[in-house]
Each structure stands twice: as structure tokens, then as C-alpha cells.
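In this view, the complex is presented without one of its protein chains, the others remaining in place.
Labels run A, B and C following the written order; every chain starts at residue 1.
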Amino acid sequence: MAQLNMVQAINLALAQEMERDDRVVLLGEDVGRDGGVFRVTEGLQERFGAERVMDTPLAESGIVGAAIGMAAFGLRPVAEIQFLGFAYAAFDQLATHASRLRGRSRGRFTCPLVVRTPYGGGIRAPELHEESSEAFFCHLPGLKVVVPSGPYSAKGLLLAALRDPDPVLFLEPTRLYRMIREEVPEEDYTVPLGTARVAREGSGVTVIAWGSMLERTLKAAKPYDAEIIDLLTLNPLDLETILSSVRKTGRLVIVHEAPLTCGLGAEIAATVAAEAILSLRGPVLRVAAPDVVMPLPKLEDAYLPTAEQIQAALDEVLKY
Amino acid sequence: MAQLNMVQAINLALAQEMERDDRVVLLGEDVGRDGGVFRVTEGLQERFGAERVMDTPLAESGIVGAAIGMAAFGLRPVAEIQFLGFAYAAFDQLATHASRLRGRSRGRFTCPLVVRTPYGGGIRAPELHEESSEAFFCHLPGLKVVVPSGPYSAKGLLLAALRDPDPVLFLEPTRLYRMIREEVPEEDYTVPLGTARVAREGSGVTVIAWGSMLERTLKAAKPYDAEIIDLLTLNPLDLETILSSVRKTGRLVIVHEAPLTCGLGAEIAATVAAEAILSLRGPVLRVAAPDVVMPLPKLEDAYLPTAEQIQAALDEVLKY
Amino acid sequence: MAEETLATFTIRRLAVLDEHGVADEPLLPALSEEELLRLHELMVLARTFDQRALALQREGRLGTYPPITGQEAAQVGSAFALDPTDRVFPSFREMGVHLTLGYPVDRLYQYWAGDERGQRAPEGLEIFPVCVSVGSHIPHAVGAAIAARYRKEEAVAVAYFGDGATSKGDFHEALNLAGVFRLPALFICQNNQWAISVPVKEQTAAVSLAQKALAYGIEGVQVDGNDVLAVYRATREALERARSGGGPTFIECLTYRMEDHTTADDAARYRPPEAVEAWKRKDPISRLERFLTGRELLDDGKIADVHTQAVATIDAAVKAMEAIPPPSPAEMFDYTCANLGRRQVAQRQEA
Partner (left out) sequence: MAEETLATFTIRRLAVLDEHGVADEPLLPALSEEELLRLHELMVLARTFDQRALALQREGRLGTYPPITGQEAAQVGSAFALDPTDRVFPSFREMGVHLTLGYPVDRLYQYWAGDERGQRAPEGLEIFPVCVSVGSHIPHAVGAAIAARYRKEEAVAVAYFGDGATSKGDFHEALNLAGVFRLPALFICQNNQWAISVPVKEQTAAVSLAQKALAYGIEGVQVDGNDVLAVYRATREALERARSGGGPTFIECLTYRMEDHTTADDAARYRPPEAVEAWKRKDPISRLERFLTGRELLDDGKIADVHTQAVATIDAAVKAMEAIPPPSPAEMFDYTCANLGRRQVAQRQEA
């Protein structure tokens, strides 16, 4: 088993699935010759040819729209959007079409499409390169949203996404691309969609995070008896894992790097407030970015949730 | 004072503000010669000319994008998107630009823009004509989101929006356009943005709704001792009104016609779970559409929250 | 140096029949007598479908409906040229295309009655669901063409849309992609000269829509959209080009929307009746009838038979449509995705 970083793990998953299934075709800006701006698709065009790893014009809506047509007619396209901030231009295609094609055609056409995109902050990049607007996409019935938290889950989730019969938005936490190395099996394995992972067991408080914030949460929560849930799939939520942990601990903190208001943390907190309220001993706290636009690098650290903020929230809920 | 329906109230607000402020310019598909597909802008092109009531080509992103440029250079544009379902194509302009221009230019350019659009279900219309995806837009710091619940609030909120220094998404509940008549003063008045209205006082349970669901909620909750909050502004939330009511009643039901998961109800419930948990006597319930796409007319009634569902939720929370 | 000409472009216009139904013989497409008569039957069927839909809507038996009357030649003529394996991406105003391709008539009505099940194309017909969101379906044709080429299938991907759709970003991104990849795709614009109340002159400053093809380095042509033979001919040519690796074509069918935009619209608010009157004289069905009568393929009696047959077909379809039991709420869930989340499963049970 090799020690891989997340870029390598994703590259491996793509390569192996392309080998296994010739319906898998990649498309996007700079995914071919350049191997992607983060090198995630490096070497794949050489290996599989320009028909399977297609460099496209600069047109996010067109890329996702074309991928929908490909998916409906027998391919398994993987569309790369260069950064999540540029997926806003493809929002209409995702909301109006990818997530609805099965319904609109009453099952005659389906859309087994994966849209991959780097997301999240902490990389000191220009505007729109550090968005973490996952919540927009979790409000689209018919679209799955997935976020790996390390190389192992990246490979397994991506293989699951590539085999899912419906569209999946696969968000890759850019800050983690090369930060973590893990054992990643060469063999075929999937991490099932819709299932969260208990990253650390504990009994005093439940903490839920995903992507790059999981890493930060794990560090910040070290001194606490916290059960830490790595969400992995943001939509549909793994309600069982969440609720049973909260029922056990009676306390909940959610950590995300998106702005607080209407972030995914809201849905998790609301679900708990509806279904596990009697187990709660204190407030459900969300540690999130403030309700402002993600700033440029000079203020990035002031924006992203810090270990101290996570600890302050833990201290607060543990008072009850 | 005249008895007006909401279409007339909005038309009146537009006409009066155009009279008062020659920076106000309308643009959109069919807003001019045709007076809008719902007749909301009827007569305005005749009265104010084609320079101030501009029929545009069919291009939602272009319309909102152009309106941003107009707003930055001294106008107060009102862009109509024909139905909220077609605003997805303008999502990038709203998310990337309208809501960020002040920040990106550090205050040098601002974006006093109103985007008006009919929204919501219950009108037996084709696909994408009955979306209620308000939550997407509430997760955009820098953009205000407003929903009137009747002719009076429609006029007052629209005048407030037209005078706001920042962009406002003004969602018009289509089902109510001609359903309710109310006294609407001829005089100038505003209903302030960011302030909810207690539509009915009560003490047993707080119920929060907006737009077309308010009407349904008021009817359904008649037999209950419910305090009913008409949210009016969806972003920023009037936390004070919400929290002080919940602190009083100890119970909360939220009603919206958008799909449950990641709807705006989640943010309200989460806020209460964080800030008023100790006042809560029971679960916070959300009555919402299921997590599926808004269906065509034949299944519309099976999708939208019903009076019975609202009552069932009230009965449920009142058990505690 | 200096100022020089970088490139020169020409946009062609094609017509076969004049307004009196007289043909430019060398341009007549190779169609048998049966095929010519079939074109006529299909156009009559399309109009009969349409006028019945308007009547049904007035009686509350259909929902909002966008009539096609006046556009039968553009729709029937183009669809008649297609192979059954070709992939069709309609907008919402191409019922003549559906009918020509053999889409079940009752299902078409079922859709316009507000029931998604009407949009499930039968196996053997590669027709995407009607797209109400103007222009956003055009990129799907690009993807379908990529898939066809990749899988070495003969199919051409054909997107239909209106003049208004040409202003949308998705039109642009799609045609540009199709040009870059030289795809087997066909973009058929029904320029009916109106997008609700906006006339095409206010939709774009270009003197034709066909010239928009130049932006993408692809073939573009304008045809008389009320001339079914010209439409057929241009479509065939484009299909042959596509199938032989010559890349995509943009066809502008210049026609006219004879009715209101939809049953929710009142065109009298924004366009003078005279404009419509002038276009009545260019009616695509009478034009073909004059041609066929001139060739003695048709006479008044036969025309009456065609109408009777169309009415019978439509009567039967309406009856069949109205016999379909309403959808169950579980339907909403069953086609959201293959594997519902837990919450959705619970919601489905409650629905």
C-alpha cells in the first residue's frame, strides 16, 4: 500500500476507473495537456488519449451542460470545474438539468455525472479560488454532494461517485491536496455515499466537520472527550450517525468554513433540534465563517474558523 | 385609501418611485410593451418611456450583469427575472458580483440594485415557474432577500428596497398576486428591511412563515393560540423578533414551501437551537416541501405544505 | 501591413417553394410521392393537435400551452429528415417534431396537462424532455454528439430552439463547443420572430440569426421556414455534413408565430393584427397543398380525408390521455434519484 496525498489518490481513482470502464471520460479546462491546475489529472491524457481527457473552451455552463448530454447517452463524464467559485456559472445546469433529468424524463434519461472541483480556503489564492459554498448545492434534491477529508476517503468516495447512477458534486478541499499522506490501497474499494464516518469516538460532545475543517477540528478537539464525525457526504445527510451520536453525547458543535447563515451547519442543527431535542443538554453551536465574502489572502486567517474558536465553542457547550 | 391587490401595489410603488427618482430604471424580458407577463409593470413604459422601461433580449445573466453596471454608475435599476427558476442563470452575477461589488472595490462602487421576480408554487404553471429556492440567495452575504406577504407589505418593502444602498432580491409570491386585496396607502411609506412582523399575537407556539405560506399558515393556525411571524425579510433575519417570540412561547414551527433540506427553515431552527435552546419545550418542527423537485401541476398539491400538515405540526409541538 | 481584409463570409438563404407553391425544380429534395404526401399529413396532424390543444386548454383540460400553428413546416420538415437514432433536444414549442418522429400523441397531451409522465419518450425514440428553460438544453446536444462520436454511433444530436434562445449564454457556449470539437450536431432555430412580446429585431442587431454561426466557425444557413421542402433539404444537407465528419450546422428557419405566445399570453397587447395577416398568406400548409395540387398528388377531396384522419387521431389521443389515472405522490420521489436518502424515504411514506 502506498502513502499518497489527496491529489495522487484522486488521480489514481480516475485512472483505475478509466481503465475499468471505458465510459468514463474527463472534460474541463486544462485537464488534458496540463494535467489540471493542481495536477489532479496529470498523465491521464497521455495514457487515455484526448478523446477521453478533453480540454475544453472556457465555459463552465457549457462544460456541465455537455457533460449532462454525455451522461444521458451512455458515458460517465467527469467534468472538472477549475474552482468552486466558477461553478456559479454552471449553477443553472446543475439546478435545472443535472439534478432533474431523471425526473423530467421520468427515468428515461439519467445523469450519472461527476462534477469535480477544488474548494475551500486556506491557500492564499485570488478571489473566488477559496469558496466553500457547499450549502447551495445541498438544497438541490437529486444532486449528491461529497467531500473527502483525506486521501483514503478521496479515492473511495470518488470511485463510489463514479459508479453512482445520479449526479454527484465532488468537492476537493484544496488545502488538503498535499497536506495529508495516507495509506491508500491500490485495490478497488469504495467509501459509500451517504455514510458519515466517526473519525474519533468520544462521549462528551459531538463535533461534526468535513473537508479541510475536519483536520482543524481533530487537532483542536484533542484535549476534549469529543466524538468527531467526518461527514463525507453532505447530501443526503447520514442522519443516523449524526443523531445517534448526539443522543449519546447530548451536545453538538458543527464546524464549517462557509459563512454561518444558511450554511450546511444550519441543516444539521435544525435536524437535531427537530429529532433529538430531548437529548440535548445545551445549545447547538456552529463554528463558521462570518457572514461576509471570503476575503483575499491578507484577511484569510481572520475569516476561517480557528482552533481557538472551535475550542471556545466546545468549552461553551460543555458548560451545560 | 384604495383596495389593491399585490400586482397593483407593486405597480404603484414602481410608478411612484420612478416619479420621485429619475434614477430608477426598469429592465427585463417583456416588462415594457407587454407590461410584464403578470402585468406588474403595466403602463409604465407608456408613462416613463422606453429608456426607463427597457425590454431586453432573453438573457438573464446579461440582464442582471447589465443592471450591476447601471447601479454602479448612478442608476437604480430594477431588473425583472420572469420567474425565479430562470434566475439560476443569473446566479453567478448575483453571487460573484452584485453581492460583492462594494467589497471588491472597497466601497468605491456600490450596487443599489433590485431584482424582482415572481416565485413560489400553487399556480398550476409549467416547470420552473413555481420554484421557491429563496434559501440559495440567503447564503450570499451582501445580498438582501425580501418577500412581501400582501399588497401593503409589497408596496412598503419595495420602496425600502428601491432606496437601499445595496442589492435586494425581491421575491413576489405569485400565488398571492391577485389573491389578497388590502388597503394600500397612496402616500409614500416604507416597510423597513430586516424587520419581521408579528402577524398575530399568541402565546402557545411561535409559527414563522413568509410569502404565500403565511396566508396558508394564518388560516391553518386559526384554532390555535399561536404567535405568527411574517418574516418579510429573509436575509438578514430579524433575530430579535424570532428569538423573543420563541422565548415567550417555548415552541416553534416554521413553514415554507421549499424542500426541507437546507431550506431557510434550517437557519431559523439552528439559530433558535443555538440561542434559545433553554426556552424550548419541545422539538422545533419544519413544515416544508419534501426533498424532491417541484412537480408539474398534477402533483403540485401533493408537494406544497397543506393546512393539515401545519396543524399536525402544531399538534405535535403542543404535546410538549 | 496596412488595413487588409482578414476574412470574408457569406450567409446563404434557401427556399424551394414560393408563396404560390411553385418549386425551384433543381432544388427539390429527393422525396417520393408518398413522402411528400406524408409531409402534408404530418403538418395537418400538427396543426390539428395544436388547435385542439388550445380548445382543451380553454376548457381547463390542459394547462398553459404554447401553440405551434404557423411553424409546422419548420418542425415537420426538419424532423422528417432525421433518423430514428438521432438525438433530439426540443424546446417547448416543437410538438410538430414530436409528432413527426412518432411520439405518442396522448403522451404529448399528458405532458401539457401537467403530468411529467408524458415526457418519458418511448424506447426507440431519443427525444429529451421538453425544455422550458429557454436555451439551457442546447449544451446537452453537444454532449450527446460527443457521446455518439466516442461510442462510434451514427447518431446526430439535434437541438431545437427559438429566436429568443439565441441570446442566451448557453446557446453561445454550446455552439462554440460544437465548433471546436467539430461535432455531429445540428442546431435548428425556429425564428418565429417573437420571444413573447420581444420582436427579433430587438432580440439582436444581427440582420440574420444564421450569421451567428460565423462566431463559431461553423456552417450557418437561413431557410424559408414556411417552406417544408426547403427546411427538409437544408436539414438533410446538414445531417450529411454531420455524419461525414464535416461538423455542426446552424439552421435558421424564418417563420412566424401565428398565435399568442402561450394560452397565458395576449399578443394583441404588443403586436398589430396586420403583421399576422400578412403571414397568413405564407401559410406553410396551404403552400405545400398548392404544390401538391399542382402536381396532382392532392385534391380537395384528399385534403378533406387528411383532415378527417387527423381529427380521428387527435380524438383518440385525447380520449386516451384523459383515461390515464393521475400520478401518485410517490412518483415525485421515485424519479428524484435511484437511491433515495433516508429522509426522502420517510417523506415518501408520508406523501
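Keep this in mind: a contact is a pair of C-beta atoms (placed from the backbone, for glycine too) under 8 Å apart; a residue touches a chain by one contact, two chains touch by 3 or more.
Note that this is a predicted model, so its numbers are computed, not measured.
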**Item:** Shown chains that the omitted chain touches within the full complex
**Value:** A, B, C
**Asked** Which is it among C:Ala206, C:Ile303 or C:Ala351 that touches the chain not included here?
**Response** C:Ala206
**Sole residue of B:Gly36, B:Gly65 or B:Gly211 that reaches the chain not shown, by the stated touch rule** = B:Gly65
**Touching residue (missing chain; options B:Leu75, B:Leu176 or B:Met294)** = B:Leu75
**Message:** Suppose we count only contacts with the excluded chain; which residues of chain B make the list?
**Reply:** 25, 51-52, 54, 56-57, 59, 61-62, 64-75, 77, 92-93, 96-97, 101-110, 141-142, 144, 164-166, 193-194, 235-237, 239-240
**Message:** Even though one chain is hidden, which residues of chain C still touch it in the full complex?
**Reply:** 1-18, 22, 24, 27, 167-173, 176, 179-180, 182, 202-208, 210-212, 214-218, 222, 247
**Item:** Residue numbers in chain A that touch the chain omitted from display
**Value:** 29-30, 32-35, 37, 55-62, 85-86, 89, 124-129, 260-261, 290-293, 295-300, 302-303
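As a convention for this text, only the chains that are shown with their structure count from here on.
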**Overall pattern in which the protein chains touch one another (line/ring/star/complete/other)** = complete
**Asked** Where are there more C-beta contacts: A-C or B-C?
**Response** A-C
**Item:** chain A and chain B: spacing of chain centres that average the CA atoms, whole Å
**Value:** 30
**Item:** Separation of chain A from chain C, taking each centre as the mean of its C-alpha atoms, in whole Å
**Value:** 40
**Complete:** Multi-chain touching residues of chain C, meaning two or more other chains, are 116, 133, 136, 169-170, 332, 336, 341, 343-344
**Prompt:** Which residue numbers or ranges of chain B touch two or more of the other chains?
**Reply:** 85, 89, 127-128, 261, 291-293
